[in-house]
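Encoded as structure tokens, the structure appears first; notes follow it.
For this view, one protein chain was removed and the others were kept in their places.
First chain written, first letter: the chains are A, B, C and D, and each begins at residue 1.
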């Protein structure tokens, strides 16, 4: 199944990059540099979305005491951190030509950086607790506490007047950009989705295998769905 | 429940008084951080005025972080945390009492001394009182947020380091809005937004943190 | 004797590695202290340049102070200090090894990261290298002087606080001459005096501190 | 009445116990035996509700202990390997500050005379850290004098570090508790009098 999603991801990436770099028109304000948007925006979206999904699974694991959902949360964290890192990095790369600085302490940038810290904290906490069940629960609490950060990232451009761009894709308003730009972005977003699913599936399978090897007898106990 | 809260508070304060460690260390730290700066930076009043609020806020943050690892750690290693859990009183209340005493020991002294330090940096009366308000609103948030990190890392190998990593994301916004308010005011900008965010953070964390911490403690004892 | 020195060093470093606490906390502290300043003070490069050396030095001092209480305290409370005394190796050598590892854990990382932080504050290459030299000379003095305080307060009620109070008088001169050298250089003054005082402090403390500490430890164990 | 059904727990690969079933009635003492590391402490912590078991349930007065937790916890009096004392505080202060949390509110006189009775008259106003190993354990055990309202006593090696006098004093206390309808679960590596009449379970 993971292979299928990988395949899908690569096809979509090729398509998305093609649309983004060859079909979409040059921006009249920013020139060519705006094309970073095709990586930046999908990565930023995914970084938040994966955090939400991760917290969801962690919460389920905490409340229902189901191991598989905690493993899902565990498997999602590195991908989320990667997406956050990409969003930050491409953002900084983009900021140089447009704002004249790699970094400013703007609300969206800061909260996105905090998201990266949260992912790192989550993984560090997991790594330092030996007993996997304790690690599940402790890291779930951290994930849940950190969830307040996601709306802050998303709405920061509305709540504070910032340097960063406001939302340009919205379900309620008609899009304010060229259709080909929009297509490129959406296709790339879909590609990132597929990639995340594929990688997380592979990782969760490995986690299950490791844990089962560690405690073969667990397989018949109540926790596993 | 109310009685239990008071008892924990009394015990923690007596302990602090007996050890003197916490209160004095914290004050010392704060004084070192903040009064060494004019020293190290030189006596130019304009520079000092600009960095003043930042120095005070960083000092407050460090003080909070410094005593944090010990909030639950000693109780954990001498076995008295178990009695808290097994007392039958709601753990969230007990936890709140412990966090409250952490604030009384690390936050309050800083708030009290801060104006003195501020004077050293040549802050005006208006800036000073604003600094005081942001500290009063912000330092409890530091204690609250920090205690999540402290509770999650109980009995974990890399304790203190991990604590810092875990709570940094929660500390940074407090610092930004706390110090930011004073700086914005100096620049003649509106500070309502800053203050309302600090208040929101305080309310939210008082409501939610004790629940998270209580659960983290139970997990640590397993 | 030489072997004993190496063994203590290895044990302490392994412990630090295992806990990760010390190394990472210290680095984190240093990074927090120093990188929070641009945050809190605002990004004006001129201000930053002036406060840079001070920030780095205060950070280094705090890091040293932070880990100090633990140099002998854990060994004392888990009973392994007794084995050091009863090992039959000269206690001064063992003590020097422990102080050495304190420096390796708290001082060296700071020295290594300091140039990065300095860059953040816009220091020139000359200032940076001077900062590095003063840190290299000064941080071992901090570890040495500090360990006297740590040893004298072993098992004493107000441990950590007392430590800070005891050693502060010894720390301040180091800070003044350390940060002072960089500032003096920025202002185009001669720095020879500063440096030779730092060197003198280092030599003196390497020679005398281990003896004082060894005796303090023996007293604490009675 | 306390009933343990089907209890199972593992530390990683190491299965400490499986399918454990036993019950303790009012007026009964129950001893858990087993070699070092066999899981006695772990079992006691699970029963008292500090740990969650992998499988099985603890039933208290016909109700799931975990469901009716605050009720259950107020019936439990737990003493672990650690004394749970603050080493900077004196024996008197330790007790005065801890007991109210556990639902007892003895007068200062009561606390002091209990400490005197435990043979701690000379040291009761010293910080606990300046006491000998046995004196510390005695302070921790003095708590038992005020725990009659909590009927389920769970004691992990209470006899450690005690001398002969203190041991026989403790045995008397435990007897009295059982005779007045209390429940007792404990571990010990040595055989003392209170043990002879106790039911026992080996984890080996």
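Methods note: contacts are C-beta pairs under 8 Å (C-beta built on N, C-alpha and C of every residue); 3 or more make two chains touch, one makes a residue touch a chain.
Everything numeric here is computed off the predicted structure, so don't read it as measured data.
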| item | value |
| --- | --- |
| Touching residue (missing chain; options D:99, D:131 or D:174) | D:131 |
| Among D:76, D:166 or D:184, residue touching the chain not depicted | D:166 |
| Touching residues (missing chain, whole complex) on subunit D | 14, 34-37, 41, 81, 119, 122-123, 131-135, 137-138, 157, 160-167, 189-190 |
| Chain not shown, touching residues in subunit C | 3-4, 7-8, 10-11, 14-15, 18-19, 74, 77-80, 82-90, 221-222 |
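FYI, only the chains that are shown with their structure count from here on.
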| item | value |
| --- | --- |
| Pair of chains ranked first by number of touching C-beta pairs | B-C |
| Where subunit A and subunit D are represented by their mean Cα positions, the distance between them in whole Å | 49 |
| Subunit A and subunit B: spacing of chain centres that average the CA atoms, whole Å | 31 |
| Per-residue overlap in subunit B, given as positions that touch at least 2 other chains | 18-19, 157-158, 162, 165, 168, 172, 176, 222 |
| For subunit D, residues contacting two or more additional chains | 88, 127 |
